[in-house]
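Structure record follows, encoded as structure tokens.
In this view, the complex is presented without one of its protein chains, the others remaining in place.
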Amino acid sequence: MNVQDRRRLLGPSAAKPIVFTTVTSETTKVSEQEQQEQKQNETAALTIKSGVVENCNGSTLIESSKFSLLTSVYGPKSIRGSFTSQGTITIQLKNGVVENYQTTELKEVSSWLVGIFNSVVNLENYPKSGIDIFVNLIIDKQGDISKLIPFLIMGICLALVDGGIEIIDIVTGGEVNGNVVSFTRNGEEIVGFWKDHGEFDNNDDDLMNDLEKCKKQYLEYKNLMINYLLEQKKQKDNS
Amino acid sequence: MSIIAQMGPLTKVDGSSLIESKQTKIICSVTGPIEPKSRQELPTQLALEIIIRPAAGVPNTREKLMEDKLRAVITPIITRYLYPRQLCQITLQILNSGESELEFAQRELATCINATLIALIDAGIALNSMCACVPIALTSKEGSDETLLIIDPSDEELKSSNSVHVLALELVDQCKTVKNVLLLDSNGDFNEKDLFNILESGEVEVLKLGKQIRHIVESKINSDITSI
């Protein structure tokens, strides 16, 4: 950047960021079965908490041993400018403590996520309103955004529920080999497909295979979300 | 603390002042009450826009913090309900900081506060009370634990001090009585005894400065009347 940012304290301009030398260590290839097992353990170790942020309409914190995602939903709030017949969703992803991703990468993911939620949120109910969603990737020890996407969708979906925003169905997705497929309607409808570094070899069988795996994960995560919501409702009713 | 002040050096604005205190020199302009931008407008009170520009370079967070402190001092002394839905712009240009800018802002802040007050009076904005502000430094005496209080310290004195302070008091009754502490901003190493010492000794100095400011305003008005 040419112009110094006057709104932030940046310190001496000659300073260079700390660079660690790489340690040579063998990266062990994880077999597919192990991966699957790991995923199951992950699901088991997932903790969900809603309503953690006070100054927004709805929020969710999803944590596992590998990541911690905080989603906050602001809105529906009035937008400036001319009349719109339905609500507008914006999603912003932010790096957490470790700056793992480039802003362009995050922008790409967020615009993809907007596509999903445009088909999931009942936007007709929110004319001339904006729904702003902020996701902070507080902790992410994997450094692979594809692995996070199912949980990003999960977090946003639950935060929308927490904020009382009408959605058509519970949405989430599954990830296999860097490819993410997002479903609704009990796996009958695909609302999003993210292809990153995963390979398909132009093979229909491969595709169908991965699709099935994603669907299985989707159903699993969906169950988890529904159980969480029911549990929450029970607690609310009791108190 | 003594200052050399000129009231109304600028002719194209509603009020202005030029203050020199030791090496520190600041010019201040006040424009108002004027029409605000819609986002600045307050339904029942006068809105304030405060801009401080540094002696060198462009304003950054350092000036923002000074603006924030200046606002805290100035807001309560202006009779803001008299000007609902209006705006008052206060712009300060530091001509000479008179201190090491990377470490201190005490001299500049104190002079900014005094300059703003005189410029506000020049602009004829209604005020609830007067205020005056002095920078203070505490130094330990060579070879003893005793602390020495320096009013209006120079750059060197700031550097060799243990703690630095800015004290602004609200003055009423022809600058004879202190109504409240508008701002005490202290940084460094100090204790409870030092704190009350600053408040007590500082009060005497602030009252003196308040009288000096009154005198400056008085002579300006007198000269304006005689020139008519």
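Residue numbering begins at 1 within each chain, and the chains themselves are lettered A and B in the order written.
Keep in mind that, in the parts below, a residue touches a chain if its C-beta (ideal position, glycine included) is under 8 Å from a C-beta of that chain, and two chains touch if they have at least 3 such contacts.
Keep in mind that, in the parts below, contacts and distances are computed from a predicted model.
Remark: of the listed names "GPI transamidase-like protein component Gpi16", "Gaa1-domain-containing protein", "Chloride channel protein" or "Ribosomal RNA-processing protein 43", the one matching the undisplayed chain in UniProt is "Ribosomal RNA-processing protein 43". Touched by the hidden chain within the whole complex are the displayed chains A, B. Touch with the chain omitted from the figure is made, among B:Gln23, B:Thr177 or B:Asn191, by B:Asn191.
Checked against the full complex, the candidates B:Glu35, B:Glu103, B:Asp173 or B:Asp224 give a single residue touching the omitted chain, namely B:Glu103.
Mapped onto chain B, the footprint of the missing chain covers residues 61-62, 64-65, 68, 72, 75-76, 100, 103, 105, 156, 159-164, 170, 179-192, 194-196, 199. Taking the whole complex into account, chain A touches the unshown chain at residues 7-12, 14-23, 25, 52-56, 59, 70, 72, 74, 92, 96-98, 100, 132, 134, 136, 138-139, 141, 143.
Here is the rule we use: only the chains that are shown with their structure count from here on.
With each centre defined as the average position of its C-alpha atoms, the distance from chain A to chain B rounds to 50 Å.
Put simply, chain A touches chain B in their complex at residues 6-9.
Of all residues in chain B, those touching chain A in their complex are 58-61.
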